[in-house]
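Scroll down for the structure; my scribbles are underneath it.
Yeah, one chain of the complex is gone here, protein chain that is, but the others are all in their spots.
Chain nomenclature is as follows: A and B, assigned in order of appearance, with residue numbering initiated at 1 for each chain independently.
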Amino acid sequence: MSELASLVVFCLLAMVILGTALGVVLSNNLVHSALLMTACFIGVGIMYITLEADFLGAVEFMTYSGGVAVLIVMGVMLTNKGEGVPSNPFNGRKIWAAALSGTFIAVMGLVSTFVTSSNQGGFVSEDTLGDLADMMLNSYILPFEIAAVLLLAALLGAIILAKGDEES
Amino acid sequence: MFNEFALEHAWLIPLLPAISFVIIGMVTRSYGKLSAVIAVSMSTISFLLAVGVTLAVVAGNITVDAPFVQKLSWFHIGSVNISMGVLIDPLTAMMLMVVTTVSLLVQIYSCGYMEGDPGYGRFFAFLSLFAGSMLGLVLAVNFLQMYFFWELVGLCSYLLIGFYYYKISAREAAKKAFMTTRVGDFGLLLGILLLQLTFGTLDFMELQQLVPIYVMHGGAGFLIIIALLLFVGPIGKSGQFPLHVWLPDAMEGPTPVSALIHAATMVVAGVYLVGRAFFLFSQLPAVMTVIAWLGGFTAIFAASIAITQRPIKRILAYSTISQLGYMMLALGVGSLTSSFFHLMTHAFFKAMLFLSAGAVMHAMAEEADIFKMGGLRKKMPVTFAAMTIGVLAISGIPPFAGFFSKDEILAAAAQVSPALYILATITAFMTAFYMARLLFVAFMGQPANQEAYDHAHEVGWFMRVPLIVLSVLSVVSGIWAHMAGFGDWVRFGAPAHEGMNLMIAGTSTLLAVIALALAWKVYVAKSWDADALAKKWGVLYQLSFHKFYIDEIYAALIKVFVDGIAKVLYWIDVHIVDGIVNALGGLVRAVSEMLSPAENGQVQSYAGVYLFGVIVLLAYGVYYASKLMALLGGAF
Partner (left out) sequence: MSIGLTHYLLLAAMLFAIGMFGVLSKRNIIAVLMGIELMLNAVNINLVAFNRFMPVHDLTGQLMALFAIVVGVAEVAIGIALAFRIYRDRNTINVDELNRMKG
């Protein structure tokens, strides 16, 4: 891919990601927010692919755009009070939050000026899935197992929380 | 053999009654007779040991200059080493004899007197504890041990005065005794602390060496303060003016207690302390003068009150105060011998007088007013005989015990100060008069209360035996001690060999006889009307009858001072202390109100603060990294 093409692709993706993300936080309608978030995740997934991380991109599509988005939408539906009122309003700290976020971007901009090693190779895998599987089942077997336990615990916890106490 | 054993094991003397207290208090309290047997047998062993110690003192030539001392380390605080032990010299031996004798006899007497009292066992437990504490006090080797037991006898006194705790007056009297003596004890404690600070030791034997050197080099100035503070303790404990007010009220306790504690033993602890610390007091003429005059004043003051009192025990109580004043006077004029001689004889005859009074009250259904008795001599011949001997003894009629001891005091006073001698002589006259009044009114004449008189009866053997023994002692102890050379043993400094001053002895005896005759005329022959006399001397009579309004004055003073101070302190408490506390509270409240909006429960503002912190750290990191980069020349 030529430099120009990659620049264009990056800019487009960046615009999609940031635009949809802004839409998520600025929208007054929670359902719109959820849909825009899904779009944002898709953009992120595509960005992973441009970063030579195709398996991670696939995971992003499946878990975030798929699973998490569905979960969020379910949550929205289960907790929605109905029509007539903005479902996704701001609170009183909007200005402060915006200032804080702006400051964060400024500071991170400063940090990024220290980065001098751009485009210095890095590691590009021919077979990300195979390599990841290899690492996960060899060097990182323990975190892998712990992640499994974590997911199980989260599953049970979520069920118990959502089910609630037995009404007596 | 036995003497040496007794001397080596003198520590058993106070320990045995203490053990008896523990046994009775913890185990046999509810078995009255058994408790009495335990207490009496322990006291008997103590008495025998005391006899052994006394014999050992005489045989082993233990004098005041070369006492027998046993010491054990009690405790250390920093560099201060305090020991506990026994110090035996003739003073101690005499006190041991007096205390064990009276204590044993009173315990035997109590077996009869307390018959049927629900607190029988408890009474013997307290008596035992008292005996143990008093004997420990007598044997003390240093001021702190003495102070320890001093407080313990004070506690026993409190417990026994308030023995009939269901009577409000008994409770009040116990409190009064405890608090009044506490005033004195506080002074004593201060004095002891100052002694420790000044000399670095409280041991009697060491102080005896150190004090004269100190006086020789540094003068007496500071020691006078210490000695006066020490003397405040005896003022409280021995009922000297102005802290005498508790002693008459202490008669609320059972009569054996009055005999043992408030006549014969505990109240003379003050005299004993001054005697024990005589090496200090005798170095300070100014303090000696104070002691002599305070004693003399107390003697005549209490005697003048005793003349008009009506309850039998109250008369005896004021008499005790008066006689204690006598002892203090003797100490003040520098005659340790006469003071302790009088202490011994007084212990015997005053204990007997109290026990006789107890017998009378026992017989008369607890009637205390002598003017409601009358004519008892036919009903109670033994008691009457004992009382008569006691009265003759205290009045100073030869050959009874009081004559010899009182005469020695008068002689000693006459040598130092004619004024004190006259004071003491007048007191002796008054003493003879009021004691004769007591005897004549209660035992002579016609019964004032026929019904009570009919019920009156002679007391049982338990109570009769101690009376008889004490009567014998009251007769012989004076002349025997006089012959046996009491002054060779119980003395301070060189032995005093004084022949009897016939002039002084004759005068006092004559005055005593006149007083007795006067009392006979007024109260038996009724040649003069007592009521008319009282009216004639109206103001004086009222003053005396109301004890010079000392209690009322104290009450008023307390009202003015204590209430005034309380008002001031209340104001300070409300406006300043509370003000500070409220201001602190207000400050905290204000600050927390300032800070509490931060704790608004809004999780998002918490998160905001947290992220703000992250950003600050990040910014600091950026700044630090740029500095580092400049240092390294622009490259990581």
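Basically, a residue touches a chain if its C-beta (ideal position, glycine included) is under 8 Å from a C-beta of that chain, and two chains touch if they have at least 3 such contacts.
From a predicted model like this one, the values you see are computed outputs, not experimental measurements.
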| item | value |
| --- | --- |
| Partner chains on view for the chain not depicted | A, B |
| Interface residues of chain B (partner: the chain not displayed) | 596, 598-604, 607-608, 611 |
| Touch residues of chain A, complete complex, unshown partner | 3, 6-7, 10, 14, 17-18, 21-22, 24-25, 30, 33-34, 37, 40-41, 44, 47-48, 51-53, 55-56, 59-60, 63-64, 67-68, 71-72, 74-76, 78-79, 87-94, 96-98, 100-102, 104-105, 108-109, 111-112, 115, 117-125, 128, 131-132, 135-136, 140, 143, 147, 150-151, 153-155, 157-159, 161-162, 164 |
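One rule holds in what follows: only the chains that are shown with their structure count from here on.
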| item | value |
| --- | --- |
| Contact footprint of chain B on chain A as seen in their complex | 91, 93, 96-97, 100, 103-104, 107-108, 110-111, 114, 116 |
| Residue ranges of chain B touching chain A (in the complex, touch as defined) | 604-605, 608, 611-612, 615, 618-619, 621-622, 625, 629, 635-636 |
